[in-house]
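A protein chain is absent from this complex, but the other protein chains hold their places.
On to chain A.
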Amino acid sequence: MQKYPNPMNPSVVGVDVLDRHIDPSGKLHSHRLLSTEWGIPSIVKSLIGTCRTRTYVQEHSVVDPVKKTMELKSSNISFTNLVSVDERLVYKPHPHEPHKTILTQEAIISVKGVSLSSYLEGLMANTISSNANKGREALEWVINKLNAEIEEFTASARGTMRNSMAAAAFVEK
């Protein structure tokens, strides 16, 4: 849920939750809207306006707290007349190594009505495949950040406790 912002996906500029509920089996469903901004030169943006350079993606995620799995499905909702990108990610515990997580990621890309479609599909497949690595790095970055925050919090709590215990001991004397 706290995947963005991260330095590996600078193009995601907005995230909104559209719906969230727990289904009868206890799994958490979320529907989110992601807005992304491609690296278009600002002079072009000033001519055509930022509304035209924003692309939107809808994402449906399901978290199973018992099986400890998370599945994400996303698809573009902008430029659907030109291209369709459907992505599915599944995070689940490693079957043999309990401290590891397995991520499987697949994407179906189709480019419509363009004669260079197989070239463009190949290009997009390469981009998505290299982005898959970035996605994994991004999550590792977020995990490290959260761990560092927890350590900092624990260290300062310990410091505070030590101070109060020392003060209490001093008072007792």
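To be clear about the criterion, a contact is a pair of C-beta atoms (placed from the backbone, for glycine too) under 8 Å apart; a residue touches a chain by one contact, two chains touch by 3 or more; residues count from 1.
In this text, contacts and distances are computed from a predicted model.
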*Which name from "TRIA1 inhibitor", "Phosphatidylinositol-glycan biosynthesis class F protein", "phenylalanine--tRNA ligase" or "Signal peptidase complex subunit 3" does UniProt give the chain that's left off?*
"TRIA1 inhibitor"
*Considering the whole complex rather than only what is displayed, give the residues of chain A touching the chain that is not shown.*
1-2, 4-5, 12-23, 26, 28-29, 31, 33, 35, 51, 56, 58, 60, 63, 65-66, 73, 75, 77-78, 80-81, 84, 86, 112
